[in-house]
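What you see is the complex with one protein chain gone and the rest in place.
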Amino acid sequence: MLQRQVVRKILIGSIAAILSGCSSMGVDPWDRDLLAKPEMAINSSPLDQAVDDHIYFSKEASSGGRSFAGGGCGCN
Amino acid sequence: MKQSLLYKLILVLLTISFGSNLAAETSSQFNLEEYEGKVVYLDFWASWCVPCQKSFPWMNKIQKEYGTDKLVIIAVNLDKKRLLADNFLAEYPADFKIFYDPTGKLAKRYQIKGMPSSIIFDQSGTPVSAHTGFFKEKIQLYEQEIESLLAKERNK
Partner (left out) sequence: MQLINQSKTDQKIKPNKKYIAEKLALAATGLLGGSVYAQETEAEWDFSASILTYAETDRVSAAEIIIVGDKDYSDTSKFSFKVILDSLTGASANGAIEQNTPQTFTRPSGKDNFVTNANSTPLDDTFKDTRGQINLAWTDSLMEDTRYTIGTNLSKEFDYHSISFSGEIARDFNQKNSTLSAGLSFGSDQYNPHGKIPVAFSSMVIDEGQFASQNEFNTAFNATRGDSSDTITTAELLLGWTQIVNRRMLMQFNYGFADSSGYLTDPFKVLSVVDNNGITQDLVYENRPDSRTQYTVFGLVKYHLDESIFDISYRYLTDDWDIQSHTINTHWRFFINETNFLEPHYRFYQQSAAEFYQPFISQAGTIPNYASADYRVGDMTAYTIGVKYGFQMFGDRAEVRLEYYKQTPNEANQPVGIENLNGLELYPKVDAIIFQVNYFL
């Protein structure tokens, strides 16, 4: 299917981007003051997320798609 | 006219030299040689680093246990705003030296790999071990490293 090809291309493109440019992106460990804030976490509003997922799963035909690892203060 | 311009120029030059002195104070003020003969535990922390809430009470404990004539704990703060560090210290008081490094010069010099970080120097100023992170389960290890350096000195 054409759409699957589009999705595959996005996937391959993303992996290529990770492998090529990303060792240069980022901050020093002591520069994570803003990223350490709970509001900057990927899942900063887990209660809202749970509510929204439930509502939109019941009212629409799409669900899911997101994960929650990474970011934060990078401590320990 | 020319006089006021000259005064302005002198003022600017003075400010630059004075300002750069202030900036230089952070890293140049830190001198390991001051602590020759003592074991130095150099800790890098920030108000937003949650494990530091556990490391401070422990550092208080060992500073008290060994006394400042044998062991010097220096905690380098990496907050960009002094107020954040002050708030943390109000909640988790420190009975050891605090050093302020808001621009991260010292952290860069010692190539800190994560937060928090600690480096243990022996009595001659040579770094003997470095730890990234603070783990309650590793406290025994940290204490053993300090103890073994102090024991070497005692047995001389």
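Letters are used for the chains, namely A and B, taken in the order the chains are written, and counting of residues starts over at 1 for each.
Assume a residue touches a chain if its C-beta (ideal position, glycine included) is under 8 Å from a C-beta of that chain, and two chains touch if they have at least 3 such contacts.
Fair warning: this is a prediction, and the values are worked out from it, not measured in the lab.
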Which displayed chains the unshown chain touches: A, B
Of B:32, B:50 or B:89, the residue in touch with the unshown chain: B:50
Where the unshown chain meets subunit B, residue by residue: 47-48, 50-51, 53-54, 57-58, 61, 91, 113-114, 135-137
On subunit A, residues whose C-beta touches the chain left out of the figure: 1, 3-4, 6-7, 10-11, 14, 18, 22-23, 25-29, 31-44, 46-51, 53-56, 59-74, 76
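The criterion applied here is as follows: only the chains that are shown with their structure count from here on.
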In the complex with subunit B, residue positions of subunit A that touch it: 28-33, 36-37, 73-76
Of all residues in subunit B, those that touch subunit A in their complex: 44, 46, 48-51, 78-80, 84, 104, 107-108, 112-117, 133-135
